[in-house]
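Note that this complex is displayed minus one protein chain, with the remaining chains in position.
Letters A and B name the chains as they come in the text, with residue numbers starting at 1 for each one.
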Amino acid sequence: MEELSYVGKSVPRKDGVEKATGRALYTVDMVLPGMLWGKILRSPYPHARILNIDTSRAERLPGVKAVVIGKDTLGIKHGFVETPRYPPDQYLLAMDRVRYIGEEVAAVAAIDEYVAEEALNLIQVDYEELPAVFDPEEAMKPEAPEIHPSHPKVKEPYKNIGGKTESGWGNVEKGFDKSYLVREDRFEGQLRTHCYMEPQATLASFDLSGKLNVWTSSQGPFIKRAKLATTLGLPFSNVRVLKAYVGGAYGGKIDLFSHEFCASLLSIKVQRPVKIVCTREEVFESARHGQPILVELKTGVKKDGTLVAQQVRVINNSGAYRGSGVVVIFLCWGFVMLCYRIPNLKYEGYSVYTNNPVRAPQRGHGAPNLRFAVESQMDTIAEELGIHPVEIRLKNARQKGDILPNEDSVRNCGLVECIERAAEATRFKEIYGKRKSQEGQRIRRGLGMGVSSYFSGSLIYPNTSAAIVKLNDDGTVSLLTGALDIGQGAETILCQIVAEELGVSMDDIRVVAADTETTPVDIGAWISGGAYVSGNAVKMAASDARRQLFEVAAQKLEANPEDLIAKNREISVKGIPGRSISFTQAVAASITKRRGNPIIGQGHFRTMKDIPAHPSLATTKGRWSDNYAFDAQVAEVEVDMETGQVKLVKATTAHDCGFPINPLLVEGQIDGQVSMAQGHALWEEVLMKKGKTLTTSFLDYKIPCAKDLVESHYIDVITERYEKDTPYRTKEVGEGYVSGMVAAIANAVYDATGVRVKTFPILPEKILMGLKEKRNKPR
Amino acid sequence: MRIPRFEYFRPSSIDEVCSLLYKYKGEAKVLAGGTDLFVKMKKKEILPKVVISLKGIQTLDRIEWDDREDLKIGPLVTHDAIVNHPFVREKFDFLSEACFKIGTRQVRNMGTLVGNLCNASPSSDASAPLLVLETKLKLVHLYGERTIPLQEFFIGPFQTVLDPQEIVVEVQIPKPAPHTAGSYQYLHKASSVGETLVGAAALLTIDPRNSTCQEATIGLSSVSPIPIRAKAAERILKGKKLEEKIIREAAQVAMDETQPRSRPLYRREMTRVLVERAILRAMEKIR
Partner (left out) sequence: MKKQLIELRVNGESFELAVEPQKTLLEVVREDLGLTGAKEACGTGECGACTVLIDGKPILSCLTLAIEAQGKKITTIEGLAKNGDLHPLQKAFIRYGAIQCGYCTSGMILNAKSILDENPKPSRDEILKGLEGNLCRCTGYNKILEAVMAASTGED
């Protein structure tokens, strides 16, 4: 790669000082004059008809300024996905029916939280309970209560189907017939949740000019604006979603939520700012958690371990509305076919309604469950064939230039290198499979590998990112980008790109971000395209600014634009010291000589250049992404054979992320995902009973603490490069490393104990149970 | 989350506290560290009209020992103070270790041992060590006082015999006999912090002349509605030479004395494992 000064360097975060000094403002910190506090009334029943709502007593309570219910809205539904096949299905405030405990029924705005809470208690709702169902396989049965009519395009006689994805190629039956070995397994993923430290929060302020200003903890303001405006019946230009720092999201803050709508509606009604902050208990009980997915996997292989055929059936428990359920069953297909070559595939995914709170994407969005299943089975197959787990993966791994069955190319896929280097770094071949030699030891070690792949940007509203780079007349730069930093470092890497293109320092650049009114549109921090899509938009804008600077400078310096370089806010002629002008002079010259042109660079980028839209969620037909990231991860665990407790001792991540724009930030993403994988695989679970959440605090739902720190190693597999004046390709690093690691942990547990656990989390008792079964098994 | 409204008092003597408790008859709660009280109030599990803070009575923040070297701990003494107290670390090391396990660094700076006992969580880490040490509690009310063994203090999950008008003013821990050592072993519910899944404490006195176990007390927390003494297991050990077979038997018997409600099979099994480990560790310390 050419000599770069900023891109590819571990530059400290742009917002580091603000965050380290407590000055960064999150939505929860925002205060406006005259602000009221809002609270939401939620359904106590998992399934019920609303017969009547009486808000009169609440309205009369001193200090209450407004109360809203479903009837006060335009009755416009919304959905995570809004297509002709999957039209929006959820009201923001329940109308005549509630379908999960926690569903929003009313909202109040009052002078303080005490009054608001009291007001909720004074709202009288008459419900008629309806039969409810909570397990997806139960919900599919013909005798199950109907939550919504099954999707009309689904032919099977199942109930409560929110959506189906069907895909495949070749002939799996023939494939199984000619396979040397066929295995069938079932893997169950649990309900887990994001646990972002900043709870869901929104501040909405409707002003007298008819404009709604909203600060909300989100993953991108543009989709929030679109959905808010639509459901409130306002033009997009009347809704401004502004930037607030975000205290973590991991997929749980993408879609429009009721409290955002209610804060806005209340503010419109009462013409004062309204703030709603959900308590942690509320978040556990009614916010959207990650999808619990069931995977049934049947795989046929040749004697040498080459995959012949794979049949996959996925059932997603989407909760009471479609949510992102119909997306995850599409993605699960993707996560099956990205890593290994599969000549024959049959895939079927169902997203099933149950009377539970709606589920949302959570870091990996299906990949952790899928890779857990595929990688566990791979290891089992390898063992049965007497092949090493690394060998079987290398045998089947996609290679550079492979064309996927959907006609996407994996381009510079570094998967093989990831597997080889991860295996080498962890001495996998020497250490794995030494279970017998540890017999009699109380503490045993095990090694496991998990391989994964993730798409880096795809087509989903708003389908584009744009950016503006303005030159200020003192030579400093303002970057306007709609991109939102949710902790992943978006503002920092975008700044690095501007710094690289314009030859200015990071301190010379001010970022104005994530404001729907003043910054250009951006795809948001949830479709894994930040570094690639937003980055290229910013690159183009900075490049455009530089081009304009060089045009002016070329005249002044009597040189060719190609011979100019920009560095330290100066433009000089290559190789001729002393012949230069400052940015300030160039801007002034541009204003003078080019009719007041102050130099504003513009850029935009869209993934999937000429493809009209996202592939069909139902059939997977269509091109999906032009950019895929790959990784191979190795987990080393320690198991106490007496207590069954598992400790993740070391995690190694060999990642093909293209090239890291900021290695330090990439390492941080890896560490965070290893930590999430640890919790996901070993102990996290949201427990529910008949639609009621039992784990309602961090005491009940434990996430890793400092003492759980895992030694984390990184191996960069560089497969792309960054060059001036051409779009670059770098791959996502924010989601794909959870899935490889959870799979690796499960495999490592097997290596240490000989117990194959097929349900998450791998609780100690499951291991002890497995050991007991092994002891009792007749030889 | 906001704490519901209450009337606040900050008396300067125990007598004043008792008078207030008497006056407000069950509508008042005593505030020491606040780490349990305010959480319960925020969750609306309890809504006292009146909160009586002990913070104005500095004499309550004392760790003392008398000439017999019995330890006395006041109701304002924090877990952190116990963890770091040189006398406690030397003479009651496993109690110090147990208190180090409680909560987090911040919670230990605020929460008090007495508050923890009055909260009476079945999984309280201090309970098992205090039970095996045959701890007593001194309770006072406006018209009198009583001293009861800790064993009789707990009556159910989060329930004690403490009358709404009473307050615990002292934790009394008798000095262990010579050739005595204790150990506290525990497993977390999940991850490395937070609630204890199983807690087992063992206190053994071993006669150096003939290596027999003169006294044995075993305490268990988080495996029954209240923290308990595993008396049947104790009887197995008393008077015997503690060989592997005896220890295993005692651990097995201890397991049968538990009544775990959730994850029962695993908790029972872990009781057995941890009681064994506690006994072995205590024995090591005596040598």
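Here is the rule we use: a contact is a pair of C-beta atoms (placed from the backbone, for glycine too) under 8 Å apart; a residue touches a chain by one contact, two chains touch by 3 or more.
Model, not experiment: these values are computed from the prediction.
The chain that is not displayed touches the following shown chains in the complete assembly: A, B.
Only one of B:22, B:38 or B:65 touches the chain withheld from this view, namely B:38. Residue A:486 is the one among A:223, A:345, A:392 or A:486 that touches the chain not shown. In the complete complex, the residue from A:145, A:248 or A:622 that touches the missing chain is A:248.
Across B:51, B:128 or B:254, the residue that sits in touch with the chain not pictured is B:51. Contact between chain B and the absent chain runs through residues 1-8, 34-35, 38-39, 42-43, 51, 53, 55, 80, 103-107, 109-110, 192-194. Interface residues of chain A facing the missing partner chain: 10, 12-13, 15-26, 28-29, 31, 194-199, 245-248, 250, 279-280, 486-489, 664-665, 667-668, 671-676, 697-699, 703-710, 712.
Here is the rule we use: only the chains that are shown with their structure count from here on.
Separating the centre of chain A from that of chain B, both taken as means of CA atoms, is a distance of 44 Å.
Residues of chain A that touch chain B in their complex: 113-114, 279-281, 642-645, 679, 682-684, 699, 702-705, 707-708, 763-765, 768. Those residues of chain B lying in contact with chain A across their complex are 1-2, 4-5, 43, 187, 189-195, 263, 265-266, 269-270, 273.
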